[in-house]
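Submitted below is the structure of interest, expressed as structure tokens.
One protein chain is absent from this view; the other protein chains keep their places.
Lettered A and B in written order, each chain numbered from 1.
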Amino acid sequence: MCLAVPGKVVSIEEEAGLGWRRGRVDFGGIEKEICLAYTPEAAVGDYVLVHVGFALSVVDADEAQKIFETLSEMERLGELEGGP
Amino acid sequence: MQEVNLSCPVPRAADVVLLAHGGGGKLTNQLIERIFLPAFACGPLAARHDGAALEVNGQRLAFTTDSYVVRPLVFPGGDIGDLAVNGTVNDLAMCGARPLYLSAGFILEEGLPLETLRRVVESMRAAAEKAGVQLVTGDTKVVDKGKGDGIFVNTAGIGVIEAGAQIGPAAVRAGDTILLSGDVGAHGVAILSVREGLEFAAPVESDTAPLWAPVEALLQAGVRVHCLRDLTRGGLASALNEIAAAGGVGMEISEGAVPVREAVRGACEILGLDPLYVANEGRFAAMVAAEDAGRALELLRGFPVCAGAARIGAVTDAHDGMVTLESRIGGRRVLDMLSGEQLPRIC
Partner (left out) sequence: MKFLDEYREPGAAGQLARAIRRTVRRPWTLMEVCGGQTHTIVKSGLMDLLPAEVSLVHGPGCPVCVTPVELIDKAIAIAARPETIFASFGDMLRVPGSTRSLLEVKAAGGDVRMVYSPLDALRLARANPAREVVFFAVGFETTAPANAMAVWQAEREGIRNFSMLVAHVLVPPAMEAILSAPNCGIHGFLAAGHVCAVMGWEEYEPISRRWHVPIVVTGFEPLDLLEGVQMALSQLESGRAEVENQYRRAVKREGNRPAQERIAEVFAIAPRKWRGIGEIPASGLRLRERYRAFDAEQRFAVEATAVAEAGECIAGLVLQGIRKPFECPAFATRCTPETPLGAPMVSSEGACAAYYLYGRHRHAGSESELPRTTRG
């Protein structure tokens, strides 16, 4: 069961009653209330991966970029070598 | 009915009506094929099109009926009244017929606020005026509280066929271009947004709209329209599959070419739904002769309701009855018919 969707943290509230942090997360225009208990480091503006109403990890934007840097590099090398 | 085997899941024929029978997918078609068609067998019914094309005293007429059981009754962009009028108007339009007269039968649940009824009726009045049709006859029944979802509406419609040639699955040819009149999934998401309490930055509104005007334009311009189908429950995928099966043709479409608006995509992503199977109420697919496709697209885009019209694929003589899709990354798969309702997934 693995459908986790990335969304942007729009606001956070410490919810004394529940015992855990709750936040509003935006998924391409839809906002949902998400449990942030498992991502204590998540801040407003971060992207989190959300599965069944819970944020499971904060998306590392630098790492997210790396594959595209690798691909650009491959493209450049490919041109040097005369293509695949 | 196969014998029950107390181990792994077994082939099973359901012997009661399931909600899935109303989903617009395979089970709905099974119900039609196994129960309705055999009982009422006749030419127009066998054509398996949205409406029946009839000839009465030399005049070609289209006749259709539809029932509306939507919950919630009111949603962003409309209510059951809009659906009731536009849905039947569109079924007639899909036969190449100018919609003229509608009937409306209401089944009201005891306890329904009259204010709600007034609102729905006003929507129907406005929709009928916009579509250029008259509601000429009707009926009202009331059922006990708990026996109906507020309002059930059945509408029937009559129109005059203005298309020169027969429009329907039988007329579809290999090589035809498949056009889509606009972005998909908005109606289904609008409904879900109320049911599931999804909050949108800007609410997604149902795309419910009458479609005769753009169809009329295509016909008057002499575009060779072979088949038209408005997308309802079961979405684009179901509509294409039905035509492919009824017409004995194959279809190939391109996922990247199907327009979906951002908010609809977002909703589908988080619910685990595929926009190609989500309901619409103001969109149609058209199979037209390839040479006329460019002209048809230009004409459609002149109408606000079809501003997002796009060429999404072609009819083929490979894999009869099957619709295949080229994904965004260039792979190919079958775009199948659903069994019943599309269920959100978490996997």
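In this section, a contact is a pair of C-beta atoms (placed from the backbone, for glycine too) under 8 Å apart; a residue touches a chain by one contact, two chains touch by 3 or more.
Bear in mind that the values here come from a model prediction, so they are computed numbers and not experimental data.
Trainee: Which of these touches the unseen chain: B:Ile35, B:Ala165, B:Ala201 or B:Val334?
Mentor: Spelled out, the listed residue whose C-beta touches the missing chain is B:Val334.
Trainee: At which residues does chain B meet the chain that is not included here?
Mentor: So the residues of chain B touching the unseen chain are 4-12, 14, 16-20, 26, 196, 256, 262, 265-266, 269, 271-272, 274, 319, 322, 324, 326-334, 336, 339-340, 343-347.
Trainee: Could I get the residues of chain A that touch the absent chain, sorted low to high?
Mentor: 1-6, 8, 18-20, 27-28, 35, 37-40, 47, 49, 51-54, 56-57, 59-61, 63-64, 66-68, 71, 74-75, 78, 84
Definition applied: only the chains that are shown with their structure count from here on.
Trainee: Find the geometric centre of each of chain A and chain B from their Cα atoms only, then give the gap between the two centres in Å, rounded to an integer.
Mentor: Their C-alpha centroids are separated by 36 Å.
Trainee: Can you list the chain B residues touching chain A in their complex?
Mentor: Per the stated touch rule, the residues are 198-202, 262-263, 265-267, 269-270, 272, 345-347.
Trainee: Mind pulling up the chain A residues that touch chain B in the complex?
Mentor: It comes out as residues 1-3, 5, 7, 26-32, 50-52.
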